[in-house]
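Complex shown without one protein chain; remaining protein chains in place.
Labels for the chains are A, B and C, by order of writing; each one numbers its residues from 1.
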Amino acid sequence: MSNKITVLDKGYVRLIEPMGSDLSVVNAARVSFDKESGRIDDRDKRLIQFLAREGHTSPFRHAFASFEIYAPLMVARQWFKYIVGSDHAMDGWNESSRRYITEEPTFYVPGKEEWRSAPENSKQGSGKPVDPLIGNMLMNEMENHIRKGEALYNFAIEQGICAEQARLFLPAYSLYVRWRWTASLQSICHFLNERLASDAQNEITQYAKGVYELVEPHFPESVKALVKQHE
Amino acid sequence: MSNKITVLDKGYVRLIEPMGSDLSVVNAARVSFDKESGRIDDRDKRLIQFLAREGHTSPFRHAFASFEIYAPLMVARQWFKYIVGSDHAMDGWNESSRRYITEEPTFYVPGKEEWRSAPENSKQGSGKPVDPLIGNMLMNEMENHIRKGEALYNFAIEQGICAEQARLFLPAYSLYVRWRWTASLQSICHFLNERLASDAQNEITQYAKGVYELVEPHFPESVKALVKQHE
Amino acid sequence: MSNKITVLDKGYVRLIEPMGSDLSVVNAARVSFDKESGRIDDRDKRLIQFLAREGHTSPFRHAFASFEIYAPLMVARQWFKYIVGSDHAMDGWNESSRRYITEEPTFYVPGKEEWRSAPENSKQGSGKPVDPLIGNMLMNEMENHIRKGEALYNFAIEQGICAEQARLFLPAYSLYVRWRWTASLQSICHFLNERLASDAQNEITQYAKGVYELVEPHFPESVKALVKQHE
Partner (left out) sequence: MSNKITVLDKGYVRLIEPMGSDLSVVNAARVSFDKESGRIDDRDKRLIQFLAREGHTSPFRHAFASFEIYAPLMVARQWFKYIVGSDHAMDGWNESSRRYITEEPTFYVPGKEEWRSAPENSKQGSGKPVDPLIGNMLMNEMENHIRKGEALYNFAIEQGICAEQARLFLPAYSLYVRWRWTASLQSICHFLNERLASDAQNEITQYAKGVYELVEPHFPESVKALVKQHE
């Protein structure tokens, strides 16, 4: 199995390294009893389910994983807010910045069949896809608008303007950024529960699915116990 | 003194409420001695300086302040990163989202004398202001480009597209967002040290100055001890 | 209403200062809509209930309270573990230390009617009170044992031994310590839910009741929404 999953038109999630396993959870929970499991058995599985059900989440903070993510800034911001807004503070985060001139800017453009309508009964989220003819028109408009913004950005740079101001011309929500995220199993599963939910923005849900696929094989019992089923 | 300070062309920082005072720091530090100061005296001031100098920062976590900030998303992101990237986790953060259609979008446009050149010896930051003729041209280009982005955003909304996708047309770095930030005195002073520094982006430094002005009168000894002098 | 509540034989909880109110929660949650309530109404109350029910806890991190607590070390340790073990990191904590010679040591001794039996169907917790004759005997034994430990502590100090080693003679679980705790409304209510529960140690539950009484009048709607009913 690859440790890298492609998401959206140009993005990805990559698992850099996991630490620990379901046994890390079990052995942390049993520290009062000075017993250490070397292989997970049915009693261990029931313990994990018990911990998850009763909200005894601290043992899930002895397993970690580190990721690299490449996603539109719009997605990075939602991910971010979940971390700052929640109190799941066990997260390392380092992100690329457009205050530097480094890589060429790259942008997310929804394909003609990927534009979604406003939802009927909600102030946020989205409904069904719109007619691909409309989608096609918007896709073309967006590509033109991005091209114009890039041209203005490059013009400003040529005029000697600092990158940190020139970037104001870029359509930042769709700009790809790259970051590393290191988080406990508890924090990762909390993120999955929030971002796999049906009212999350479709784009971030696609990243959450990538995280799920990469994480689940390393911590199958914990993920089963902590992450609600979504369909 | 007003509790609200105007920043940039349309932004502000507002102090909603402080909690505690320099005495909160002193009394927390002296908890082993069961002595409580009712008025700050010279011995208390020396204690605050000692705590700051020796890095005994925990007593500074018993005083708090809550702010409302209105700033370009570019500034919000830098503020954010400082919080997630540092481990100063004692922060509440709630921010407006363009996944909702609520207020009219508002944008930051640097005035003709506010465009800055690239720095000479650094990969980030900025140098001196550029010629106002160039600044004027860029300001006009930016206003036009924003108007075009807004028109496309409104067109997409009229076509029934969800707000969370339509916003991809907006020049998000300059888009004003509003948030509430609640943080300990330790966290606030750490933010000030980082964002008042000369290599911070000018726009966020202006907000940091606003925070400084609002906070300093409530915790004068602690701010003097924790925040390095910047000129 | 007093801001100090007596707990156990010699302990107390004191509310030093609250910050904010139920309105802090409401106004943080509505930051996307740029609406600010000045008085709490029925719509605000329903919003608080909605936030609590759906687990949208971040707005509860814009209200705080600061306490002083005087409790046996056994209680301090459980309180502590809840903070480190959970990920509710928004807590300031400063505690007295017996590495210093300061106050006379003071100890918690359960009264003759306060000794509890082992529970019947559980590995932890406690059951009904035991016969006061047994309680009386244990109370006397404990007082004697504490006196002996204190005598040894004082003897070691007289022999020139450092306080940080001499304290090994003290029956530390029952030793009173004093600390200041500053926490968000979210963290306080999480503590209350855990420590008002029937399987928590009786001694800490008494402190939790004190915290509840002091906090509830300042944030009535939030406490009602976040803290489960306990009987």
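One rule holds for everything that comes next: a residue touches a chain if its C-beta (ideal position, glycine included) is under 8 Å from a C-beta of that chain, and two chains touch if they have at least 3 such contacts.
Computed from a predicted model, the values in this text were never measured in an experiment.
> Can you work out which residue in C:36, C:103 or C:164 touches the chain that's missing from view?
With C:36, C:103 or C:164 as choices, the missing chain is touched by C:164.
> Which of these, C:145, C:209 or C:224, touches the one chain of the complex that we don't see?
Checking each option in C:145, C:209 or C:224, the one touching the absent chain turns out to be C:145.
> Using the touch definition from the top, which of A:32, A:198 or A:229 touches the missing chain?
In the complete complex, the chain left out is touched by residue A:32.
> Can you list where chain C touches the absent chain?
Residues touching the hidden chain, for chain C, are 73-74, 77, 80-81, 83-85, 87, 89, 91, 93-95, 97-101, 108, 110, 115-119, 123-127, 130, 134, 138, 141-142, 145, 148-149, 152, 155-157, 159-165, 167-174, 201.
> I need the residue numbers on chain A that touch the omitted chain, in ascending order.
16-20, 24, 27-29, 31-34, 58-59, 61-62, 64, 66, 68, 89-97, 100, 102-103, 178-180, 182, 184
In the analysis below, only the chains that are shown with their structure count from here on.
> Suppose each chain is reduced to the average of its Cα coordinates; what separation in Å results between chain A and chain C?
Roughly 37 Å, centre to centre.
> Going by the contact rule already set, what residues in chain C reach two or more other chains?
58, 61, 89-90
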